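One structure coming up, written as structure tokens, with questions to follow.
The complex appears here without one of its protein chains, the remainder shown in place.
First chain written, first letter: the chains are A and B, and each begins at residue 1.
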Amino acid sequence: MTLIGVLDLASVVIFALTGALAASRAQLDVIGFIFLGCLTAVGGGTVRDVLLNRDVFWMVAPQFLGAATAAAVLVFFTAHLLESRLKALDWLDAMALAVAVPAGVGAALSMGQSWPIVLVMGVVTGCLGGLMRDVVCNEVPLVLKQGELYVTCCFAGSATALLLRQLPAGTLPTGSALIGCGVMVFALRAGSMAFGWRLPVYKSRPPRAKR
Amino acid sequence: MTLIGVLDLASVVIFALTGALAASRAQLDVIGFIFLGCLTAVGGGTVRDVLLNRDVFWMVAPQFLGAATAAAVLVFFTAHLLESRLKALDWLDAMALAVAVPAGVGAALSMGQSWPIVLVMGVVTGCLGGLMRDVVCNEVPLVLKQGELYVTCCFAGSATALLLRQLPAGTLPTGSALIGCGVMVFALRAGSMAFGWRLPVYKSRPPRAKR
Partner (left out) sequence: MTLIGVLDLASVVIFALTGALAASRAQLDVIGFIFLGCLTAVGGGTVRDVLLNRDVFWMVAPQFLGAATAAAVLVFFTAHLLESRLKALDWLDAMALAVAVPAGVGAALSMGQSWPIVLVMGVVTGCLGGLMRDVVCNEVPLVLKQGELYVTCCFAGSATALLLRQLPAGTLPTGSALIGCGVMVFALRAGSMAFGWRLPVYKSRPPRAKR
């Protein structure tokens, strides 16, 4: 199995756990857990593959869906053991980001895409699965949560991979660049959640009036 | 016209009726009825065709859009005759599911896809049009409505078609398998709405706190 395959599998399983946790917060039945788990698990990668005009990864290898289904069922039977499902969801989402972003970057790099496209594919693969989960559940999307780094982590991780690849040829294989990318994503996201790291937000006015 | 064509047409028309009923609940103008009707009518099939890398069905035969438009305009002028638009919406949605799921299953079978993909295409074609309608209208998606079978019906219907196809060759043509699929979807959905059939839901905790 290639490194990109491993990253895809890990991100599918971890994102499926977050989708199933969202289903537990909405008190769905086991099929609802599987539906939300699979949607979250393959959402970002599906958009990436459609945009890159590749075969959609889980159509080629439906085992990915099996893995997501197993993860969702596991959560259905064990979520009550967690002390805080919301906290677990946020930390698992951070881990999923840290494997999904390098999976997106790696897929784009392996097709010889230009650097802006590589950047975008990292962000798309990382963010869109979770965004679909939050939109379907009618929650404020994590990507829009004020005062936390989220899209920024994906962006910085993708940029890290691109920079590491610029080092003199031979000193660093692509695999290491992808690992550096994942470490950067997780470090920033974890720092933001645990220590409140953030970028300055736009705040010249009181909050928006409702439309 | 092939059986899949008939199923596609029926699901387009019935889903368009549900989209237009949603538009009547939001008190839109006639173009809004057409927009929501068409979105709901072709949403699921479009995602199916993009994933399967087929030509999108309504691009090949724009008559589908004409049928959806006619259905939406009909609702604009007659919805006030209904006693309960919400109830009509739910029952029409059930009928649309019962034709859309076999349409999705049939399309995947005709391309020789493996069984997990066939299952997914049944669920995708059935659920996504209504999901788009509900997300755009900012309503809690039907797929997430607690304590009702919805995704489960699509899932069980697709599985029924796959099982019927496993019978000794020659005893049952694909067409019958698709009809069995539709009957299963409608029976489960109707039973859930009329008699409260349901799966046990996850309920170890009080409802989620708002994020």
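Basically, a contact is a pair of C-beta atoms (placed from the backbone, for glycine too) under 8 Å apart; a residue touches a chain by one contact, two chains touch by 3 or more.
Bear in mind the structure is a predicted one, so any value in this text is a computation, not a measurement.
Across the entire complex, the residue among B:Ala23, B:Ala41 or B:Ala177 in touch with the chain not shown is B:Ala23. When the missing chain is restored to the complex, the residue among B:Ile4, B:Leu17, B:Leu52 or B:Leu65 that touches it is B:Leu65. The chain omitted from view is touched by exactly one of A:Leu51, A:Leu167 or A:Ala194, namely A:Leu51.
Listed by residue number, the positions of subunit B touching the unshown chain are 23-35, 38, 46, 50, 55-56, 59, 62, 65-66, 76, 79-80, 85-86, 135-140, 145. Counting the whole complex, the residues of subunit A in touch with the unshown chain are 50-53, 114, 116-117, 120, 123, 127, 131, 135, 138, 140-141, 143-144, 146-147, 149, 151-152, 155, 198-205, 207-209, 211.
Everything below uses one rule, namely that only the chains that are shown with their structure count from here on.
Each chain gets one centre point, the mean of its Cα atoms, and the points for subunit A and subunit B are 29 Å apart.
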